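Missing here: one protein chain of the complex. Every other protein chain is in place.
A and B label the chains in the order they appear, each numbered from 1.
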Amino acid sequence: MAFDLDRALLDECVHCGFCLPTCPTYAVTGDEAESPRGRIYLMDLATRGEAPVAGPVTQHLDSCLGCLACVPACPSGVKYNQLIESARPQLDREVPRDRFFRSMIFTLFPYPRRLRVAALAGVLYQRLGLRWLTRRSGLLGRLPARARALEGLLPPVRAKDLFARTKGTGTGQTRGVALLTGCAQRVFFKPVNDATVRVLAAEGCRVDLPKGQGCCGALSLHTGRDEEARAFARRTVDAFEGYETVVVNVAGCGSVLKEYGELLRDDPGYAERAAAFAARVRDVSEVLAELEPVARRQPLPLRVAYHDACHLANAQRITRQPRDALRTIPGLELVEVPEEKICCGSAGVYNLLQPAMAERLGRRKAENLASARPDVIATGNAGCLLQIRRYAEGGPLIMHPVELLDWSIHGTAH
Amino acid sequence: MRPASLAELRDAVRDTRGTLLVKGAGTAQGWAGAPDPTDHVLETAGLTGLITYNPADMTVAVRAGTPLALVQQELAAAGQRVSLDPARAGATVGGLVATADSGPLRHAYGGPRDLLIGVTVVLADGTVARSGGHVIKNVAGYDLGKLLCGSFGTLGVLAEVVLRVHPLPPASRTVSIPCDAAEAVKHTGRVLEARLEPAALEWCDGELLARYEGVESSVELRAAATPGGTRLSTADAEAAWRRVAAVGDGDLVVRCGTRPSQLPAVAAHATSLTSSTAVGVHTLRVADVERLRAEFTQVTVLGNKPGVPAWGEPHAAVPLMRAVKQRFDPEGRLGPGRYRPWF
């Protein structure tokens, strides 16, 4: 069987084009095939067998960020997320490409321990300017654009953070929550996890960090590695069994956790539990919006540009809560940013697989953000943080909203 | 020739040979270049009267030779008007379209092109063609009516015209702001920014006039809210608007379109001037039209002074105008001399 998507899903598209202006790749290229409408058209053609799967179909579906900006824009209710998610594994099966690079990413990212080692190499590389590492490494040598992408994404991590672990707060208070510490997140963003724990604790929560949790499967799912994703999902459901609220501070993970019901629908042992689990998942900003702010905040007289992470704004439709949370900080001013709904080009591992497009989007985003002259750029997703940090170099601080709250509540920027 | 029906008009054009001059009320004979003597003069004065008028549809179809004043009279009885107020009192509707003439109401309603929704035209070879229709919104086919705006009888003979109409405003009030041309630009900005929505905003020889139309309480409030303005009595307002219309009575009068903020530069050429300040359309008496043309390209000479060429350097679209003329009137029957030296 070649390529086959649900006809009913495809037919929902009435070709009105309302999604066009929301699509980052279309904004950059102006090419119909790089738009949601064009991609659906290509999926339709491939499903009908009127276009080969290899060639433009694969090329233009690969370049989709999966940012899902097109979904809320569609008046006809097209479920583009479902279309692209079922298309991706079929592409992988039908059109072998990038095997080596893809599997390297998937053997690295979802596993904190392996990633630590790689990141440590990155730290050394950054610190010592060990060019020999690049030259010696056949992999990087063969894939220069991507190598640059990878390298550029390495955040300024402190070596001690790489191996330290975030600790929960033990004392019980108004609400008990369990925090997903993530995989890439755990390694690169320990400070964000720490801040999350501190802020939630200050607002009266008991925060647990369940053992046995690992990658949630987001990276695999967004790039069409379904089976792998399901294995991660089962493990996560098990790890969080018994917790009333599952808190996530990475938008990309949150959106996948909330889809577990769908993902494990056909697994009799997990279907029900997965759906129940999904219903308990909350982004940290949602939890904060549900809580009365109790901790005293100190004023932060800052201009803050909030960047909507796609997986928060489009996949989870969360745009108000993080802004509301930031507005609880006295003196803080939220500034408007042009093209605020356009993706920054990070999109999971997209910036590794499509570095040229990711770079164009990253620069565009950085320019738009810079035009608002913020002191701080706040965004609720690890990928966005990395991507924006890369292109907004030398400019404003880039922080997770909980870090700002932490700063305001505890008086120091950690 | 003075046809009294569309059929007679068609026959008059089709069954004659030689050049033709179309003549409405004759109020703009000298505009846009003196016509050469022609073999025939075709008067539209026989083509008068309303064809259809259903007030609730807010459209009216009239024969092209009908004086606008007559149309206004008929519409007023139903509480409506054509929102067009050119200075030339006796002008026919067809003549106003052909000359693209308008008055201060252009501020809110535009000119004939903006009110015209359908035309019937007889071409030089006797072809009768319609475009548009009887409804205000219509994009079926090309809009030949717009093409005929400013054609000065060189593309075809207008036989029938369909216009959109508006309700007559229940009340109106004019405010005067004495100021020079440069200040007029600033005052215009203020009136617009204050969202006072005047129906006309006209600077004429040292005075900016804002006319408000609408329900009585509202026009009075807006008049009072006009920055720097003095409310005029009805009689004073009428006199002021007569002064605006009278600018066109000079020896050498031109109409000129520019960016609105260029008013002072245009006014520097004028001995008398009236301008729709938000629109950038000026009517002025000038001594030296060439000097004006050296600075501004969109200039039409109204009023015929021997020895003054009606048009200056051809602008970018003149070759296209010639191509259109060639297709509509390949033999050059209609209005020879008009548009000289461009045609």
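Please note the rule applied: a residue touches a chain if its C-beta (ideal position, glycine included) is under 8 Å from a C-beta of that chain, and two chains touch if they have at least 3 such contacts.
Note that contacts and distances are computed from a predicted model.
For the chain that is left out, the UniProt protein name among "Fe-S cluster assembly protein SufB", "Nitrate reductase gamma subunit", "Amino acid ABC transporter permease" or "FAD-linked oxidase C-terminal domain-containing protein" is "FAD-linked oxidase C-terminal domain-containing protein". Residues 11-18, 20-21, 26, 30-33, 37-38, 41-42, 45, 50-52, 55-57, 60, 74-77 are the ones on subunit A that touch the missing chain. Residues 6-7, 10, 51-52, 54-59, 61, 79-80, 100, 106, 110-111, 113-114, 120-121, 123, 127-131, 133-144, 146-151, 155, 160, 166-168, 185, 189, 192-193, 195-197, 214-215, 217-218, 221-222, 255-262, 278-281, 297-300, 311-312, 315-321, 323-324, 326-328, 339, 342 are the ones on subunit B that touch the missing chain.
Following the convention adopted for this analysis, only the chains that are shown with their structure count from here on.
The mean-CA centres of subunit A and subunit B are about 61 angstrom from one another, to the nearest whole unit.
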